[in-house]
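Of the protein chains in this complex, all but one are displayed in their positions.
Chains here go by letter, A and B, matching the order in which they are written, and residues are numbered from 1 within each.
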Amino acid sequence: MLTSPLFLEIVLFPGLLSIAIIGALLGWLERKVTARVQLRIGPLYASPAGGILQMFADLIKLSFKELFVPENSDAFFFIMAPTTGLVLGAALVGLIPFAPGLQIANIEVGLPAFLAIITLSPTLILLAGWSANSKFPFIGGLRALFQQTAYEIPLWLSALGVIMMAGTMNLAQIVNAQTSGWFILPQALGAFIFLVTSVAEMERLPFDLPEAESEIMMGWQAEYPGVLFLAAQGPGFVKLYAFSALFSVMFLGGFLGPSFLPPLFWMLLKTLIVIVLIMLLRSTFPRVRLDQLLRAGWTTLLSLAILNIGITYLLVVGFPTL
Amino acid sequence: MTDLLFLAFAAVTIGAAILAIEARDLVYGAAALGIAFLGVAGLFFLLDAAYVGWFQIAVYIGAVVVLILFTVMLVGPKKGESPLGLKRVSLLAAMLVSLLLGMTGALANATAFPGPDSCGSGCDLSLFSTSLLKNYGVPLEFMSLVMAAAVIGALALSKTDRGQ
Partner (left out) sequence: MEPLSSFFGVSVILLGIGIYGLTTKRNAIRILFSVELIYNAANLNIIAFARLRNPPIVTGQVLVLFTIALAAMEAAVGLSIIILVSRLNADIDLSKLSKLKG
């Protein structure tokens, strides 16, 4: 049992250990990418190469800080909500096929399962924001709830376009259905909607109003000390990894690629490209205001998503003969 | 293996349901209700209804629990009833409920409904989806109308006349 392939997959790759290391490396990558865009250098001193151990240094520093829970706050939810967010992120990565056969959970309804796990995150952020018993975290939690609920519907609808083209909800078979052409060309509108809504679901700039550093003091994460701060930030990076991997599975052909390199390499390359693209969005666009954000989610993106389903229907079924 | 899973899910569901009713703080009750929904979703997975299980997670825990939490936080802390105080009404209700449970349990003895054999080849999603869209397409459209009516109703109820 201990050496069975499933156990090794869960613990090593693509499971818990690799999620932890990749999450830390993504933190470093984000700081490097934003620094280069802003003509800076970024983390440099945590050697050996370009400050790559910066996040591990941060982890060691934060574990020495005092771990307190604010007075009059609800200690149970204060600690439980971000740690459950980490569990959620790990469950998301477990659903994704990294190579033919390298998938922790190959279930028949893989794509709706991924999206259903994402719908659990507004609950956790609302609980985290409420439990700190302070104004700014609560406002941040409410903003996160509004934002994530508004962008869930275009997310599901853009995934519906992919399901219609592939004819299956199984993630490994969606990859196999792209051998004759990646879905990003016929589903260009769907890919754009999926990218925008997943950036909104992850609460990254330009949609990071719930944790706006200059506006409401880190929002719902304001009261988190020490290692719990990493527990509150960690799910963001794990979700970035999971969403980018899902984007490359759905639209960029997953692990398909010329066979002179292993399929796992192509999958990781495509995921990395999407991750860097999303990180570049952070340095380039200004923050969107809350009412603009909600209006865009409920009206513009929803109409575009329905239009996308209409276009996909015509592509799949063919023009109806009159 | 499935026996252990069933016992775990059933225990979690029933424990969380009792906690949801009896917890003094409403936020704890709402979180316990969410865990009870998760347990029911697990039981759905054990009964080979995978899509309905994920739908239950997405709708109940993802939407209904959030709505309840939001309402509880808006309405504010209420003192509620005395926790676990034995009043006469609750004793009577508990007796009636155990009577109900006992009668139903006696009616469904263990040999009446045999365990189903493991799901064969027809157990995949295509059966469910063709039935949903072919046989029940019209109720599906009616459902969307009912949903639109519910959304409009909820919006109309919560409108305040602020004289803007």
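Just so we're on the same page, a residue touches a chain if its C-beta (ideal position, glycine included) is under 8 Å from a C-beta of that chain, and two chains touch if they have at least 3 such contacts.
Since the structure is predicted, the reported quantities are computational estimates derived from the model, not experimental observations.
Here the chain not displayed is in touch, across the complete complex, with B. One chain of the complex is left out; on subunit B, the residues touching it are 2-3, 6, 10, 13-14, 17-18, 20-21, 26, 29-30, 33, 36-37, 40, 43-44, 46-49, 51-52, 55-56, 59-60, 63-64, 67-68, 71-72, 74-76, 78, 80-81, 87, 89-90, 93-94, 97-98, 100-101, 104-105, 108-110, 112-120, 122-123, 127-128, 131-132, 135-136, 139, 143, 146-147, 150-151, 153-154, 157-158.
As a working rule, only the chains that are shown with their structure count from here on.
Residue ranges of subunit A in contact with subunit B, taken from their complex: 74, 76-77, 107-109, 112-113, 115-117, 119-120, 122-123, 126-127, 130, 138, 145, 149, 152, 169.
Remark: subunit B residues 27-28, 31, 34, 50-51, 54-55, 57-58, 61-63, 65-66, 69-70, 73, 124-125 touch subunit A in the complex.
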